[in-house]
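Missing here: one protein chain of the complex. Every other protein chain is in place.
Here is subunit A:
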Amino acid sequence: MAPKSTGKNIEAETVLQAVVLADSFNERFNPITLDMPRCLLPLCNTPLIEYTLEFLAVAGVQEVYLFCREHSEKVKNYVKTSKWNRSYSPFKIITIVTPEARSVGDALRELDSKQLINSDFILISGDVVSNIHLKQVLDAHRARKNTDKNAIMTMVVKEASPFHRSRALGESSIFVLDGKSQECVHYESVELYPRKRRMVMDMQVFEKHSDVQIRNDLIDCQIDICSVPALFTENFDYQDIRKDFVYGILTSDLLGKTIYCHMVKDAYAARVRSLQTYDAISKDILSRWTYPIVPDSNLQEGDSYEYMRGQIYKEQDVSLSRSCVLGEKVLIGAGTEIAENVKITNSVIGRRVSIGPNVTIDGAYIWDGVTINANCSISRSILTNNVVLEENVIVNKGCLLTYDVIIGPNITLPPYTKLTSHKQTSENDDGDISEEDESGNQKAASFDISNLSLTDNESSASVISDGSSEEESDFDGPTTLEVFSKEVTQTLERAFSEGHTVEIASLELNTLRMASNTTFHDTRTVVIPTIFGQINTDKLLPSTKDVLSRWGLLIGKLVHSKADQIDALFILQECCAKSEIHNKTFAPSLRILYEIDVIEEDAILEWYYDERSKGGVVKHEAYSKLRDAHESFKRKPSDWDILDFLMNVIRNLSSQRVGFYLTSLETIIKTEEGAFNVSVIQAFNASHKVSVGAQSGKSGIASYSHKIENISNGSISVRRKRTISQESKYNEHVTSSMPKKRNKKDYDIRDTDGSMSDDELPPVS
């Protein structure tokens, strides 16, 4: 430990450094920021960054590191030509371009890796307007570091009311401070959406602090005095300086660092965070709350503003007509011409603007080079560089017209319209892009104070130059599901062509599924049709068999329960119902799936009784049932089992379909009796050549068959209301073999059910 005196000396010798984040890492100012970085946007005709740099110069900063990301060339050029690069500049300004940084955290990590910072530094956003004496804050921070070794940061906050105009409502925050030391003990951000109902913090706070102050009335100026940039490197997941960093430090038990707030009461400090605050701060500057940072201080070289009565600021070389009326809070840049009968109030007019006769402007921000022709009316809107309004254009509140947009004549813009000359960019290759260069239509976020619900106002129509107008619906990007299905299809195709194993394919699918956070159902809806797409339609059945015996297991990997199996069956059904060719593959594929144990009997039955299955491919169901019977017959040659199975089927059947099953049962029984008559079945399955290797039954069957025949004789009728052409084809076979049984109409399956289940069920062998 060095003695204190030397420590102070060292401190005094170190250079005061400031880090300016010239990028906001958000898109609040879109579409203006498509062409110009936010820090160069004119605020009262002076680029935003100028206010921040001026503030730092007053604070005695000697080195400024300017971080920029987008439009970095423009920022660099600006800095190069500005007064800050001259020999008399109070500080050295170094521009650092971090194109890959996506957040403040990234930028600070970059800063740390460059090893540029060697002591306390000022971290400030490039859009701050303030007249705080930062020296006091710095002194307080240093003094605090002597008493509390763990103090790493001091945040400058300004007292205001919770609904203060320069407090961005969507991005405000609650600071919980120790009532005496101003130590920040908890931080919570308050966003407009989703609306916050409760503020929650840890009870531990009260163990250390008996007087806790909860403040919802502070403006976060984003001026911080920081000591340790390394913390960002250690915590690589910190993105936002407040939500992640401050919150992380305060909630961490391990770090044990402390953060303090410095309360500013009288001075001015605010950030241009959104269009709403842009409006508020502009007015504050015109009302001289920010003194000495006011237009007539002429911050930039070449400025020549004069302050006149009624908060009017006028540069030299402005030509005003005799009859024009300038109300309160008006700022007019050089080279502007204002024609007769123009009324301007609460507005900022840029340089080289030409305003035609009879124009009314209220609460508007008109940037350089704008042309406004006669009889226009503009209220509470922003017109950026080189916008042209033809005659008789009415711009309602909250409009945002960006570079080079030309409007009119005779057009009324609805409130909250945003127009840009940029083409809409879409990720989709074949996305429709409006042919017109002049305008696109975007979601409009209002900057109007009276409408703070922000985001959700959509302008309904876009107005295009040359007087034509066109409706254009908002373009929705591809949904995650679409992206997902595309990727799944690609994965599967790769698997098919490169011959992956089922395991690898299923692993890939699962990874995809988890990555896009979709359900197994979604996966199945994509996978099953894709697999079916592999079936060669020329050699339908062998191909079906090949494909499914190879890839059916993949479906098996996607089903885990009976419900899943049923779901898979529906998808299968839907997929097969799409075309005539696939129709034919339904039954065989069902069979294969059954054979490889992907789908179990219970699921088939349940699917079969589900109302939804009765559409589409109903005709195949009969097939499948019969074939199921055959299958179990084939697989398990015990007569008892077959009967058991079929009885079960019958017991659960609705009367409509009983006929088929009994016939098939009978066919089988006949087969059992040695008749070896598979012809009926073969007829059923003629199309797919299922040969039933039935084996001769022995005695004992007879008695059963007898009983069954009795039942059949006594009570069965086949209602065929839903006869479908194909069905009738094999029904003919059925009827031909048993013509007598088709007459009785009222058959109640339940009654027979009872009797059957009581005495007819065979013992399971």
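What we mean here is this: contacts are C-beta pairs under 8 Å (C-beta built on N, C-alpha and C of every residue); 3 or more make two chains touch, one makes a residue touch a chain; residues count from 1.
What we mean here is this: contacts and distances are computed from a predicted model.
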Legend entry - The complex's invisible chain, by UniProt name, from "Exosome complex component RRP45", "Mitotic checkpoint protein BUB3", "Nucleophile aminohydrolase" or "Translation initiation factor eIF2B subunit gamma": "Translation initiation factor eIF2B subunit gamma"
Legend entry - Residue, one of A:Leu34, A:Val97, A:Leu116 or A:Met201, that touches the chain absent here: A:Met201
Legend entry - Per the touch definition above, residue among A:Asn26, A:Gln213, A:Asn298 or A:Gln311 touching the missing chain: A:Gln213
Inset, instruction - Tell me where the left-out chain touches subunit A, residue by residue. - result: 161-162, 174, 179, 190, 195-203, 205-206, 210-217
